[in-house]
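Next up is a structure, given as structure tokens.
Of the protein chains in this complex, one is absent; all others appear in place.
Right after this comes chain A.
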Amino acid sequence: MSLTRLTAAELAEKIASREVSAVEAAQAHLDRIAEVDGEVHAFLHVGTEAALANAALVDEQVAAGTALGPLAGVPLALKDVFTTADMPTTCGSKILEGWRPPYDATVTARLRAAGITILGKTNMDEFAMGSSTEHSAYGPTHNPWDLSRIPGGSGGGSAAALAAFEAPLAIGTDTGGSIRQPAAVTGTVGVKPTYGGVSRYGLVACASSLDQGGPCARTVLDAALLHEVIAGHDPLDSTSIDRPVPSVVEAARIGAQGDLSGLRVGVVKELGGEGYQPGVRASFDAALQRLEKLGAEVVEVSCPHFEYAMAAYYLILPSEVSSNLARFDAMRYGLRVDEGASAEEVMAATREAGFGPEVKRRIILGTYALSSGYYDAYYGQAQKVRTLISRDFSAAFAKADVLVSPTAPTTAFPLGEKVDDPLAMYLNDLATIPTNLAGVAGMSVPSGLAEEDGLPVGLQIMAPALGEAVMYRVGAAFEASRTADEGALVAPEVAR
């Protein structure tokens, strides 16, 4: 079996036992990237030399008997929104084209410390704004299930890299669904940890109060292994939680035994209504039956304020974006369009040329929402909705251990279909946005293929803040049961 088809856990074991060298593992994935990425376009940058150098170091350490982390030598695709001192960091934007950060993000540093081989940086919607990667300044990523379709977004590059077997592990960031929705439409696993669970230091901000880095993989166990590498308190991030990381690996292993008896799974009434593609709906219903079969009690819960989540999100996010992205002004780094005599003119010309339409749209929205006279009506009001949504979650988690919903309302849609219709694009994140507003945890696991188009569907599992263990347990149980019956979701061979 090809090394690229192995899970991260399997590959790590072979590297640790010297059955496979880390260099071989890295090279196999680099070869796969060379083979298929021309069509998939998951990567914006491939760091071949650094990847092989890391792998060689891991091999030396294995040979020397050095104790290494459980994922040492396993290759990984890093979303291009985390700073890397040895590779460019562009966030999918022209304004950062070629920028080499002088420092590593905390996540980057933890990956390196764990001996993980970073293959390169993955494509994304510009500054993580979008649900299709079509808003990348460097061209869209294609869904390995159907190259004419979107891989989701903003982390479409990371999800596509997994689905195309270019990497067994990836890192994404989730502001309103940017890890979970791509996972759903590519048939992979993606986790948005509790806000503050993974350090944001070196994660180029989209919306600071919503952004959260998280693990992406093809199996729940792999995601759990990666979760434990990147999570944990970071003194460089004031919003990072100073509490022990939940034991998600153990939870995933327990879950895989397939017993969920005693657990209550809440179906959020407000996330089960109109607007879902029939095949998505059907897959979700089947998932509920499967959860019951595993011993869980399925209950209905109501979160009445979720209907305002989208509106609140599109006030809070652009407001923070408008401020966070103000720093891109050509004075210190990045693109500089030197037209005009004054600093003000250079700033304006650079931002005009450097930002894409979606980013500009959100900067303008946010600037407006924060303006004097509008603040209370927009930003202030949205923050109140946010509080109400948190209360809805608290009430729901009093009745259920985890909540579930379809991750995204549709399967992967064709490239170009929604790129000029922002509202249609925003609706992709209807079910994922509430968790970001409340700071709770969420994951997407494959729930099968939609009957009408044969494309992957995702099941979203949500858990209270720092409740990742139960979330991973449910996800692993569901995955084990489903793959036992239907087999793992494998994208068609995209290139030969």
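The rule we apply is simple: contacts are C-beta pairs under 8 Å (C-beta built on N, C-alpha and C of every residue); 3 or more make two chains touch, one makes a residue touch a chain; residues count from 1.
Keep this in mind: contacts and distances are computed from a predicted model.
Peer 1: Consult the UniProt record of the chain that does not appear here and report its protein name from "GTP-binding protein", "Roadblock/LAMTOR2 domain-containing protein", "Aspartyl/glutamyl-tRNA(Asn/Gln) amidotransferase subunit B" or "Manganese import system permease protein ScaB".
Peer 2: Its UniProt record gives the name "Aspartyl/glutamyl-tRNA(Asn/Gln) amidotransferase subunit B".
Peer 1: Out of A:Ala25, A:Ala55 or A:Ala105, point to the residue that touches the absent chain in the complete complex.
Peer 2: If we include the chain that is not displayed, A:Ala105 is the one touching it.
Peer 1: If I consider the whole complex, including the chain that's not displayed, which of A:Thr48, A:Ser247, A:Ser302 or A:Ser323 touches that chain?
Peer 2: Selected residue, touching the omitted chain: A:Ser323.
Peer 1: Which listed residue (A:Met347, A:Leu365, A:Ala408 or A:Ala431) would be found touching the missing chain in the intact complex?
Peer 2: Touches the omitted chain: A:Met347.
Peer 1: Even though one chain is hidden, which residues of chain A still touch it in the full complex?
Peer 2: Contact residues on chain A toward the absent chain are 82-83, 89, 91, 96, 99, 101-103, 105, 200-205, 207-209, 235-239, 319-320, 322-323, 326-329, 331-333, 342-344, 347, 367, 370-372, 375, 379.
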